[in-house]
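Before anything else, here's the structure in question.
Complex shown without one protein chain; remaining protein chains in place.
And then chain A:
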Amino acid sequence: MLAEFGHFALLLIVVTGFGQAVLCSPLWLRSSIRSSLLGPATVLAGGSPGPFSDGPGNMSVRLPTQDLPRQTSPYLILPLGILVLAIIAEAGLLHAFIVSDFSLPIVADVSHSSTPLLFRIGAAFTPDGGAMVLWLLAVSLVNVVLAIQLFTPEKSSYAQDDDGSLYHNALSVLGLLIAVLGLATLIDADPFLRMAVAPLDGRGMNPQNQDVLRVLREPFLYLGLAGLAVIYALTISGLLDKKFDRRIAETMRFWTIMSWVSLGTAIAINAYRSYSQQAWGNWWYWDTAENSLLLPWLLTTALVHCRAVLEKTETLKGWTAFLGLSALAVGWFGVYLTRSDLFGPLTETLMKSGDSMTLLIGFCVVFAGSYYLFWQRSDNLGEPRPFEPISRESSMFLNSVILALIAAVVLIGTIYPLVLRWLGGENITVGGPFYVEVLVPMTVPLLLLMGFAPTLRWRQDEVWLIGRRMKLAAILSLIIFLFVSIRFIDLSPAPLIGIGLAGWILTASLSDLWARLWRQPDHGESKYRNLQLLGPRYLSMTLAHIGLAVMLAGGAASSIWEEQIVVSARAGQSIQAGPYNLQYEGVSLLAGENYATRQAKFILYRHALPVTELYPEIRYYPIRGVETREAGIWHGRDGDLHVSVGDRADDGGRVVSVRFLPMMTWVWAGMILMLTGGAISIVTRIFLRFQKNGVSAS
């Protein structure tokens, strides 16, 4: 029964979404609708004389009420209503999965009565319809947050005539997006359909998805995409009003960072999952599912930077608007690409046939319209003044251009097989070597730039000043680079360059931090002035940059010095890998909740001292008849030890694959540092906002 409530809620979401789109629409559109419904006389009698006589379509029409946002409440009631409906829909679906209601085909397809509770919940997010409901919930949530922003307008540093038009347009666009997504869910993949005769049990969840990390990833992914929807809505809003300015950039700030952190978390979780659960010992495979996460993240990274330029100098309007539209476009496209039960980081399969037709058509219509609007408004996106070639803004522009080009390469690599198939009927896959070859030369200038760009001045800087500031970092990183290149001259150059660049970013970021901390305070300033001047923005940026350097160093080092040993081991045998020694104790057959597992036991020694015990497994899930492998991983100071077991070898031993990945821990630590940097920015932002509002209220 709850599923029927959910179904009804989903229908209502579509209607309410359209309602929000119309009610919050730009003033000229609303006035024209109202006048066509009620006739112009009624409108005039309704207490809004004057402006409406200008007629519809005139952008200068403005309601006389200054405090329009607080005037009526549909602006908050509708988003709240949509959120409640989305919660009901999600709850209805989750309930069906939790109680294993197999009369819903969606449940029967991907769940089974023996699936543990956590994974029954996780299973609700994996099929087409379930993923769409979660996405709708996330968009409804950000929709409410945006509406609250509208109700408690922050004192903007840039606002001149703030009539709330920006938020109205944005809420209208979000309402439309919600309606389109809801409609696509209902038509393509309605999760609430019932079967007349329910099967006795389900077909079982894909064992590769029965993983805590996989379940955790979904909320972050869809929250990130929802944040991109807000950015998109704000961009469209600015374009509609012909006011794409620093005010919009300021409003976007929270949302860009929020999306960046959410998508980044989803990517990090995905990487760790590939590394541990699939037991392959690699963490990135360039497959469709991974690329579809990476694409919006790359564009969001570009957006984080050029948004700052727009806010600071009111330049890069067109570029920022383009990225604002495109980030959601690639995010939505990625969802479309990977929407199927095959959505593991496993397949390079492109798409199922007409299953997601409505989602695709919606995507095409929405973005064709958006880019058309972008073109039509290009007159308003010109630069008030060109910027100097050597300045902070030019470096950030260059950075975002390179990031966008990288995204373009990834996009081409992802859809190239599709295009080729369309042209010649051939099926191919594009794998890691393509990306490495094309992307490495592109990232080198990006990383070089990353070292000194944060020290550049706005407007204009001088080369010799940069040289003076970066002297120490340049020398130090050159020493690091020369040291590793001479020491390991026989190795391939790409990872060595990676280590050199990581050293450059690290030393440059730290020397800049140092210079700022030890700046001679001006006369009369307090001792702590330097600390205050750093601010959360600077700290979060530095942390994110350092995190990237750490990750780069770890990735490069582990790829160079990786040791892999595959042996056929017998109980009691010990295997040497790096500084570690693994003693194989044998395999025991155990029963998991819904799987049988062959669990191997290893005792890990480091320099003859026992460190820990590792239990890699081969799990067999009888429902789907599929095996999965879980690696045993130890994150040590000097690197990761990764052990996985295979089948019985011909000589009666057990195939054991041991990898020692030096500095692999740095990769994970780097990811965490980057995300922490972003999270600091979000938290201080929320904190400051509440503080400001508290002050203004008192």
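Keep this in mind: a contact is a pair of C-beta atoms (placed from the backbone, for glycine too) under 8 Å apart; a residue touches a chain by one contact, two chains touch by 3 or more; residues count from 1.
Assume contacts and distances are computed from a predicted model.
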item	value
Absent chain [UniProt protein name; select from "Peptide ABC transporter ATP-binding protein", "Sulfate transport system permease protein CysW", "Thiol:disulfide oxidoreductase DsbE" or "Iron-sulfur cluster assembly scaffold protein IscU"]	"Thiol:disulfide oxidoreductase DsbE"
Candidates A:Leu186, A:Val215 or A:Ala329 - the one touching the absent chain	A:Ala329
Selected residue (touches chain absent from view) among A:Gln277, A:Thr301, A:Ser657 or A:Ser681	A:Ser657
Residue in contact with the excluded chain [from A:Trp260, A:Phe374 or A:Trp634]	A:Phe374
Where the unshown chain meets chain A, residue by residue	278, 280, 285, 287, 318, 322, 325-326, 329, 342, 344, 346-354, 357, 360-361, 363-364, 367-368, 371-372, 374-375, 377-379, 381-382, 415, 417-419, 421-422, 425-429, 431-432, 566, 568, 624-628, 644, 646-647, 649, 655, 657
